[in-house]
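== subunit A ==
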Amino acid sequence: MTEILLFAIPAFFIILGALIVVFAKNPVHNAMGLVLTLTSLAIVYITLNATFVAMVQMLVYAGAVMTLFLFVIMMIGVDKPDQSKESIKGQSLLISGTLIILVAIVLFVILENGLNWALFFPESENIIDGTPSLIAGVMFTSWVLPFEIISILLIVATTAALALAYEFKKSDSND
Partner candidate 1 sequence: MSQISEAIGFNLIVISPTVTLVITALILLFFTITIETKMIVKKVITFSGILVTLFCVFLKFGLFSQNGVSSYFTQKILLDEFSLFGNVLIGLILFLNFIPIWGTSYELNEKTSEAIILILMSASGFFLMVDAENLIMLFIGLEIGSISLYALAGLNRIDKLSNEASLKYFLLGSLASCIFIYGVALVYVSYSLMSVYDFALAIAYTGPDLIPLTTFIGVLLIFVGLLFKIAAAPFQSWAPDVYQGSPTGYVGYMASIVKVASFIVIARICMVSVRFILEDFETFFFTVIFLSVLIGSFFASIQTDLKRLIAYSGVVQSGFILSGITSGVNGTSSSMFYLFAYILQLIGIFTIFSIISGKLSSNFEMDNIRGLMKNNRFLAISFCVFMFGLAGIPLTSGFVSKFILLTNLWAYEKYFLVSILLLSTVVGFYFYLRPIWIATIEKVDEPIEMLLIQKSEYLLIGSLASLTILFGLLPNTLINISRWVVQNYL
Partner candidate 2 sequence: MIGLTYSFVLIPLVSTIFIFCIPKRRAELFRPLTIFLSLIPLGLCLYIFLNQNLKTSFNVVDKFSWISAYGINLTFGLSGMSFLLITLNCLLVLLSILSLNENHGHSKGFLGSLMLLQASVNGVFLAGDLISLFIFFEALLIPMYFLMGIWGGENRRYATIKFILFTVFGSIFILAGTIYTGVLSYLSSGSFALDFETISSLSFTSSQSKILFLLFTFGFLIKVPIFPLHTWLPDAHVEAPTAGSILLAGVLLKVGAYGILRVSIPFFTEGFIEYQFLIAILSVIGIIYGAIVAIVQIDIKKLIAYSSISHMGFVMLGISAGRFLSLEGAVIQMINHGITSGALFMLVGFIYDRRHTRRISDFGGLKQSMPIYAGVFLFTSFASIGLPGLNGFVGEFMILMGSFPTFQFLSSIAAFGVVLAAIYMLWAYQRMFNGKLIHEENKEIHDLNSKELVAVAPLLLLMLFIGIYPSFIESYVLQDVSVIYESINNILGES
């Protein structure tokens, strides 16, 4: 029972947060919804024995990323809610079509397989703990190359942001 509760309560908040992200009018509310989802996810991670990941999730996502989001939201203005009216012709139709197909596929699969994800391997008896040491052990041996490579991605991201958003004074005077 606790297991179920441990799953169900965060799951409820995850979905709630996601729905807030999608449906809330005010960008700040959306951001807060996202925070809710991310935090609840961290809880789920803990129940899945991925404690270190959960910590990183809290730090990086709920901390750094969300700060960035909020910062931008503040910068570009909070008080401009979306036009709720659909302006694109046929968009709603297409969306509902998509939804119908999605539902159809899901129903189709459920009817075929039940709510069974048909995982090839049975659930492992061996419960691993996502401790930092275990992760580091793998990360710095077999995953060392991607780990190093990911730094390139960060450089790229920085450079890209620099190139896109940073204005030099010279061009300012030109405007």
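Regarding candidate selection, all candidates are chains of the complex that A comes from, given by their letters.
Note that contacts are C-beta pairs under 8 Å (C-beta built on N, C-alpha and C of every residue); 3 or more make two chains touch, one makes a residue touch a chain; residues count from 1.
Keep in mind the model is a prediction, meaning the values are calculated, not measured.
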Quiz item: If you had to name the candidate from 1 or 2 that touches subunit A in this complex, which would it be?
Solution: 1
Self-check item: Residues of subunit A touching candidate 1 in the complex
Solution: 109, 113, 117-121, 141-146, 149-150, 152-153, 155-157, 159-160, 162-164, 168, 170-171
